[in-house]
Structures are given as structure tokens and as C-alpha cells.
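Every protein chain but one is kept in place in this view of the complex.
Every chain is named by a letter (A and B) in the order it is written, and numbering of its residues begins at 1.
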Amino acid sequence: MSSGLIAEYEVVQGKAKSFYDTYERKDELQHQTHYCPGCGHGTIHKMLARAIDELGIQDRTILVSPVGCSVFAYYYFDVGNVQAAHGRAPAVATALKRSRRDSIVVSYQGDGDLSAIGSAEILHAANRGENITVIFVNNAIYSMTGGQFAPTTLLGQKSTTTPLGRSAQHEGYPLHVSELLATLEAPVYIERVALGDNKQIAQAAKAIKRAMENQVKGLGFSLIEVLSPCPTVWKMQPVQAQQWVHDVMEKTFPLGVFKDRTKEAHVWPARDAAPPLETIPEILGVAHEELPEGKAEMRAQVKDVDLHVRVAGFGGQGVLLLGEVLAEAGLDAGLEVSWLPSYGPEMRSGTSNCHVRLSKEPIDSPLVTVPNVLVAMNEPSLRKFDASVKPGGWVIYNGDAFPEDCVREDVHVLALPFTQVANELGDTRAANMVMLGALLEMTGALPQESVDAALKRLVKNPRFVELDERALARGRELYRNSAVR
Amino acid sequence: MRKQLMKGNEAVVKSAILAGCRGYYGYPITPASEIAETAAEYLPKVGGEFLQAESEVAAINMLYGASSAGVRCMTASSGPGISLMQEGISYMAGAELPCVVAHITRGGPGLGNIASEQGDYHQAVKAGGNGCYKTPVLAPYSVQEMADLTALAFEMADRYRTPVVLLADGFVGQMMEPVEFQEKATVPQTPRWAVTGTAETRGNLITSLHMGSDDLEAHVRHLEANYELAAQNETRAEEWMTEDAEIVLVGYGIVGRILKAVTAEARAAGLRVGLLRPITLFPFPTRNFQRLVSRARVFVVVEMSTGQLVEDVRLALNGARPVEFLGRAGGNVPSHEEVMAFVRELAGRMQPAMTRDEERMAHV
Partner (left out) sequence: MEAEKRSRGLLKVDVDECKGCGLCVEACPPHVISMSEKLNHYGYRTATYVGEGCTACGICFMVCPEPGAITVLKAVYRASDEPGRSLRAEAKEVACASN
């Protein structure tokens, strides 16, 4: 070799490291992409791969490929790959990133994918400020499916589903995704670039790198919209298609930065470290507890009961709570219990009811269709359920007088103005507890300490605990003083 | 040990977290919303992720992402929302991504109502999305089973790399019963196939796309083999009083509870009635049905629908015994009394007792 000035050549531009050497996931022609000659996807892939190389994030990168011509992006990128359903890449990317905060997640989408079927997903991912990078390839048409109209199709542009050209009257106007998303507060960086000439291409590469860098820095959501040629569907030569991007597309979709908050954006906070596994049952409030001293003995004393209770009234009367206290107290006393809130067609016009069962035996059906105790907190509830009460059962009714047409010879009735009684105790809302007191006294089913324990567990405000305790005592007293047996 | 009184929907979340669930992505809907609310309360406290999505479509696709990242994750919804999730469930089944979908049913079709119904059996059991796939379906009938089957659902999801549906009616979701949980919390290791953004997982790919027809056929055959394996190992049903039962009552979910009460009453009345309650709706407990054919003279399927489970029962029995059906819909429940009357009437029609031929057949 002669000793000239030029010693040797070194590579300055070559295939990015983040591409596979050969595309083994591809069935055939594993040395070239599946894209048509002159397609913008390959060019954009190269920009992205180079950004990944330059930022040194190949191992950390997860590429979410869409549905569309770039569905096979995973053939080429030697990174973690996840292929998503049509339009859902931002949702998939959201959870990938939130699950693996150190990963760098790229949602790569076409215009049918992102601006039509995935319009909700992109809007909300952007609005949440997900710390992901979105590459939005806009070629104003559905290419993979053969050239149908897209939300980004230009006015007058022909497609297989707008054979006469897009009309504003019929299909509306081209959707300006970048401008639209830039109105949101959360996104950090939104820029529209194009592949229309050398200068634009250089700018596009810069923008894509910047969008990736933003994520590496933890700044938040970046989206780069790339106006990209589709020579095949546009029925143009590649060079002509490139010029069309520059001369025509750009008029509808002006280039530029639509949002840049990179200076003031907050870095995404690291998540709190997960607590040690052994503390989790306690965090959930389900750590195993031994029974308190004496509880087993108390439970042995509890008498054999089989209560089928229906509680009914208006919403706000404390119907559900009455039932819950009863069930909770039953559980404390060692009984089998179930509580089922009113549910279904009967839950109308503010009425409320619940089914409660207490038994020494395992509860078969938690549905109480034939109660042996009915607590009716108002007249409509009485009228609804009175006939269902089991012969020999009890009806506790909140009212001055028991409606005559509801009278049955085969059930016991305790009818009192419980709301009035509660009012005298200081709060009409305690009527439910007065009625529960009467029920407890009547059935003699549960020890007082279990009722106290249930109240403490369910009623958080000490003022109400005190009121409810008085109400329960008053209810017991009312039953004892009544003539009903 | 002290048990706790808890709603079924709450028990699902607590059991899920104990089983290592660290991702919840969902959308509110009655009667499943308590699941999202409980998840929102607890997941952040255990280092997990809760996110209310913009739609059920987004929610299930977020699960696709979380599961791709190797995180145990779940969602919950009801009929209308589950319909929207079918896209993602099909994709996850295709991409072999585990997750748990709690389906707390309500009335349909369309907006239907918010009452408890079992009209979504077909949607859950027969695969509501596109393609040759199924999802295991577990049907709890108590709050304790809401907890236990949720834990099992996560195990099965990982074992068979598939979405698993927990199909519970609104009653089971809404009611409170005493429940106890597994003592220790676990978090499984990240599966090797996951894409986590690390050097080790860089070569991994999650997709449901198989372009070649041979590739795709091989893939769905592989899924099919998985389901067969699940059928061998995971099929569950409860039988009660079936040993000598002539009338076998069949129902799942809350109906199973009602049928228990009916069985007890029928036995007390001297009728030879038993209960067969499928716990896994897919895989279906076909063998349990076939075993009972020798004794049972008739099967009575009770559902809160116009008849969906009954089709699988007929398939399982393959004509060997008659199948009667009692169904209510719209949120109406076949009450204990209604079923009991049906059973009495049926028993009356069955008189006299078995003929000699039937006796001989029964003992073949």
C-alpha cells in the first residue's frame, strides 16, 4: 500500500446496533425489511434505532408495535418487543412503563391506529402525562388494508372508501393530532416533522432523539408526528411521494414544535419501595388473629338460633347498617352469618333492604325469602314483606299503629314509633338501632358484648357509638315493656 | 382464628394482593365497582399500580401491558364492560398472557339492569372474543370462595399462561360473609418470557400474531393442549348428597346456595335429591355428571338466565338422562320455595319408583 494522506476509511453511518443483523422472525428475505421501496417507516425506524444506540438504552427499550404496516417492527428492533391490538399501544405502553419504571417504552403507531381507533387511548395516555415516547407516523391513509380513508386524509384526497375524494361535509376535516394533544396540560414535548426533503429528515431524526431523551430523563409524555410517504398506496414514485409530503401534506399539517415543557417539567417521582412481604396481611387488615381470652367460652354459651331476618326501609334510615351490626355481632358470638344488601329490581325509588342470616349451622342460602323476623322501618316496606313472614315469626314495625289490613293472626308484632323514640334520644337516625335493640331483646340470640364489639368495629365516630348504645338499650327496654310475647 | 365479615368484592382484592397481584387496571361499573375501589385503596400501599382507565377497552389492554411486563395483574367489570374487554381477552389468550378478570354479572342484554343475572355464562365460558381459545372460568358461591378462587385463578393464569375469569353473580360480589385468607403473602418470580426492559429479556417478544397458517394452527393446537391439561388437573365441582340421589340439582354461584337449602328440605321430606355444583365452568366437570348417571334419574338445572349452563349439562350427559330446566331472568331469582315446588312436582311425576328395567339400567 502506498503511503498517501488517506490512511483508511472508517464507518460514519451504518446499520444501527439496535437492529438485528438478520431478521430471523421474518419468514423469508431476512436481510431486508418488508416495507415497500421508498416507505417512510424504514427511515423512521432508523432514526429511532440510532437514538436508542446513541442514548445507550438498547437493553432498557421496549417497543410496542401497532396494527398497520409497522405491525412487524419487532422483526427488526433488537429490543424488548410487545405487539399490541389496533390502537391500543398507548394503553399497553402505559402499563408496561408503570410496571417497569426503568424501562424506556416506545409506542410506535400509524395514523389509522393512533388517530382513529386508538384516539381515546392516545388522548388519555397524553393527558395522564405517561412517561413514554410516541412515534406517530402520519401518511394520511390506511396503507396495510389497501388505501382506505383515515382521519388524517387530506380534503379532496381520494381513497378506496372516499373514491371521489374526502369531503368536509361527509367525513369532516383532517384531524390535527399534534395540535389537539398540545392543548392538554400534561404532555412535555410535541413536534410535527416530515420526511419531505433532506433538511426535514435531519430535523425528524433530531426530534425523535429528543423525545427519547425526554423519557430517559423522566420528564413525561413526548410525541413526534412524522409526515411520511406511502408511495405504493399514493400510487407515486418514491421521489414523487417525498415531494408530495413536502409540497402538499405539509400545507394541511404544518411542521413545528407544538408543545415544549421540557424546561419546567417535573421528573417523574420514583415509586415508594414495596413494603416487606410479611407486612402485607397487616396492611390489608387480614393478619391472622387469635381469639381474645374468654371468647371461646362465651361462644359456647351462645344459644342455638336460626334467624332469617329481612330489614327494609327507605334509603338513609340505616337499613343496611342495622343488618350489618346484627351480622357482625353474630360473627363475634361465633355464629355462622351472612348479610346480603337489597339488590336488583326491588332497589328502586330509594327503598333499601337487606337479608341477614344467623345460625349455628353453615348458612345454605343467604337469600331470605321467608323471614322469621321482619324489621319494617316504614309502611311500604311492611306492605311489601308482611305476607312473606313465616308463621310464628316476628314483625317489628316502625309506626304509630299497625295497618289493619296487614294484621296477621299467625305472627307476633311489635309496632312502635321508633323514629319518635330516636328523636327523643337526640337523633332520628338512631331509629335503626332502637329497632335492633328490640330485635336482640326479643330473640335473646346474642350476648351484649358481641353487640358492643360489632358497634365499635362498624361505627367509627365515638359520638355515634355512644348514641347507638343508648338507642340499643332503649330498644331492649321497649320490648321488655311491651305486652308482646 | 378470627374470621372477618367482608363483601365478596373486597375479598377478591385482598386475596389477589396476597397472591402477588401488583397491577389493577379497570373501569367502574355496578356491581363490580367495589373491586376497583378496594384495589385503589390497597395496591399503592403494597408497591402496586392501580389505574382507572378511560374505558374497559383501555383497561384490558393495560393488563396486556402489565402482564407482558411479568406482573400479576387483574381487572373487574360486569357484562357491558366485559363485552368491551373481549378484544383484549382474546389478544391475551393468543399472546399467552396471564391475568385475572373478575366478572361480576348483571342483567342483560345491552344495558339490561344492575340486578344479578347469570346470562353471561356463554360469554365467559365459550370465549367471548375472536378465535380458537377458551379461558378457564371459576364460579364462587360464597365470600370465602371469592377469596380462595381468586388465589387459584392467579395460580392457574400463570400455570397455563392464560386469562382466567372469576365469574360471580352480583349477589356473591355484594354480600358479606365471614372469610379467612391465606396466612402469607407471596409474589412469584418474574416469568422468563416477560418483557421487562432488561438485558436478559431483550430477546423476548409478546404477540398474538402468527402469519403462517401452519404457525397459527400449531399455536392454537398448543393452546388446545393447554386447556386439555387444565381439564385434567383443575376441574372442580362440589357434590352434596349425590350418592343415592335420583334427582340431581345443578346450579352455580348463588343458585348453588339456594339449591343447598332446597336439597336439605327435600331430604327432610324424604326425597332423594342431591346437588352437583360446578366450580370450574371451563373446564367443565363432565365426569362428575357421567359418574352420577348410574343412579340419577333426572337432572334439574337451575339458572338465573333463560338457559345457558343447561346446554353444557346436556352435552355432558349426552342424552343419558333427561334434563329439566328452571330459569329466571332479569334479576329475578329462582327462590328456594319456587325450586322446591318444582322438585316436588317433578318427584310426583316420577312416581312410581323405578321400573325393573330402569333399575337394571341404573346398575349397569
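Assume contacts are C-beta pairs under 8 Å (C-beta built on N, C-alpha and C of every residue); 3 or more make two chains touch, one makes a residue touch a chain.
Because the structure is a prediction, the values reported are computed rather than measured.
J.: Touched by the hidden chain, which of the shown chains?
T.: Looking at the entire complex, the absent chain's contacts are A.
J.: Out of A:Ile201, A:Leu307 or A:Leu425, which is the one that touches the chain we can't see?
T.: Of the listed residues, the one touching the omitted chain is A:Ile201.
J.: In the complete assembly, which of A:Thr61, A:Gln83, A:Ser99 or A:Gln242 touches the absent chain?
T.: Once the missing chain is taken into account, the touching residue is A:Gln242.
J.: Sort through A:Ala16, A:Ala140 or A:Val411 and give me the one touching the missing partner chain.
T.: Of the candidates A:Ala16, A:Ala140 or A:Val411, A:Ala16 is in touch with the missing chain.
J.: What residues on chain A make contact with the chain left out of this view?
T.: Per the touch rule, chain A residues meeting the hidden chain are 3-16, 19, 21, 29, 31-33, 35-43, 45-46, 49, 76, 195, 198, 201-202, 205, 231, 237-239, 242.
In this section, only the chains that are shown with their structure count from here on.
J.: Could you work out how far the Cα centre of chain A sits from that of chain B, in whole Å?
T.: 21
J.: Which residues of chain B touch chain A in the complex?
T.: 1-5, 14, 17-18, 22-23, 25, 31, 42, 44-49, 51, 53-55, 57-59, 61-66, 68-71, 73, 87-88, 91, 95, 113-116, 170-171, 174-178, 180-181, 183-187, 195-199, 201-209, 211-212, 254, 257-258, 260-261, 264, 330-333, 335-337
J.: Can you tell me which positions in chain A touch chain B when the two form their complex?
T.: 25, 27, 58-62, 64, 71, 74, 78-85, 88, 91-96, 98-100, 102-105, 120-121, 123-124, 271-275, 277-278, 280-281, 283-286, 288-291, 324, 327-328, 331, 336-341, 343-345, 347, 363-367, 369-370
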